[in-house]
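Report on the structure given below.
Yeah, one chain of the complex is gone here, protein chain that is, but the others are all in their spots.
Our next item is chain A:
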Amino acid sequence: MDRPTSAVDPTAGNRNDKSRAERRLGWWLAGPAFVVMLLVTAYPIVQAVFDSLFDYRLTDPENSSFVGLGNYVVILTDSVWWTSFGVTVFITVVTVAVELVLGFGLALVMLNALRGLRPVLRTVILIPYAVITVVSAFAWQFAFSVDSGFVNSWFSWVPGVSATTDWFGTQGLSLFVICLAEIWKTTPFISLLLLAGLAQVPEVLQEAAKVDGATAWQRLRRVTLPNMKAAIMVAVLFRTLDAFRVFDSVFVMTAGANSTETVSFLAYRQTIERVEIGLGSAVSVLLFLSVVLISALFIKGFKVDLSQARGE
């Protein structure tokens, strides 16, 4: 985008002053939000890290004792943690990969739809995302339930599906339904982010490529995708972080049966059900560290500096 002011007097000193003023304004604008964020997120995180170093049971606070990294040792040497971790990674990879492809397709449809049709289409595509996750999880559970669901009778022509197929009876089938519900629910989110990226790709570039004789596939690969790298990264990163914390669908559909427990479910079970605040906090801290690691890897891997994406 053009910045007419910088064209008036592009001296170095002026530019420095200007950028400093801009910085200060930025802090003034973002400052209050930053303070609120610190209060509501940093405080619980610090508290969780502190609690995770103690053997602390909610119903027995007098016998709480400092155990150092003991809780972490218990968790990391327990096969339950690694099973849950594996299940979480599986759900994350499968759902994000499928959602990215589906979401991109939907974004293209929304972008290229007729002008009059666009708002309707956008609303229709967004509906699943507006549904509360717990509600969506119940809906999918009822649909696939062996006694009151309709899936078994509708899809009895599919090999392997019969009236008595128990979708929540084995790990594979349970994870299939959980992933399906997650994909249905959050594909709209990813497609919306991708649509924003698609809209940013300059039409001039597309036309230039067209004039040069590029096919649709070449234009997608060489023009569209490279120009929306930041949008793709944001979409994938957000969804990955979200998917890694999957809880509601598992809680509603299987309650962790058949080895479908995820890492956040494990944290719930230790903290809320066992009321072992120390052990549960340690699981939460490990979950938090996983999420931090994912973000760092993504930002490094995509080589996109979001703070520089100011449209200059």
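Heads up, the rule we're going with is that contacts are C-beta pairs under 8 Å (C-beta built on N, C-alpha and C of every residue); 3 or more make two chains touch, one makes a residue touch a chain; residues count from 1.
By our rule, contacts and distances are computed from a predicted model.
Visitor: The complex has one chain missing from view, so what does its UniProt entry call it, picking from "Iron complex outermembrane receptor protein", "Amino acid ABC transporter permease", "NAD(P)/FAD-dependent oxidoreductase" or "Extracellular solute-binding protein"?
Guide: "Extracellular solute-binding protein"
Visitor: Which residue among A:V49, A:A196, A:A257 or A:I299 touches the omitted chain?
Guide: Checking the options A:V49, A:A196, A:A257 or A:I299, the one contacting the hidden chain is A:A257.
Visitor: Determine and list the chain A residues touching the chain excluded from the picture.
Guide: These residues touch the chain not displayed: 55, 58-61, 74-75, 78, 80-81, 145-148, 163-164, 166, 168-169, 254-258, 266, 269-270, 272-276, 279, 283.
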